[in-house]
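Every protein chain of the complex appears in place save one, which is left out.
And now, subunit A:
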Amino acid sequence: AVMLGGRAAFATPTEELIAEFTGGAEITGEGLSLTAPEIAENGNTVPVEVEAPGAEAIMLLATGNPNPDVGVFHFGPLAGAQMASTRIRLAGTQEVVAIAKMSDGSFARAAQEVKVTIGGCGG
């Protein structure tokens, strides 16, 4: 696809949330890991773990949900490691994405496809 700088006009909600988080900076960093199951039988409660040594903050996104934002973890001076696990809702099979803001100002991305048997929204 040809990119003509008009990113915002065609951006998906996920891309908009990422751009808001990064301030439009390129995502070139490394060192973020995202752990999620390949198959989740129940989309109502899917365990997810993120870890990025040296990160200030990590944003978690569920790209296939009605609202893709899941949460943002901010690590304070007494964080023993820049990691967190939680349980999230996934409306269906989709890619879960994490973006880390590193302390040097760079950003890193990690993604994992999760197959969901029973969706975790609506009902």
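Descriptive notes on the structure:
Heads up, the rule we're going with is that a residue touches a chain if its C-beta (ideal position, glycine included) is under 8 Å from a C-beta of that chain, and two chains touch if they have at least 3 such contacts; residues count from 1.
To be clear about the criterion, contacts and distances are computed from a predicted model.
When the listed names "Ion-translocating oxidoreductase complex subunit D", "Thiosulfate oxidation carrier complex protein SoxZ", "Transketolase subunit A" or "Methylmalonyl-CoA mutase" are checked against UniProt, the chain not shown comes out as "Thiosulfate oxidation carrier complex protein SoxZ".
Per the touch definition above, the residue from A:Ala25, A:Ile39 or A:Ala81 contacting the chain not shown is A:Ala81. Residues of subunit A that touch the chain left out of view are 44-46, 49, 62, 65-67, 69-81, 83-90, 120-123.
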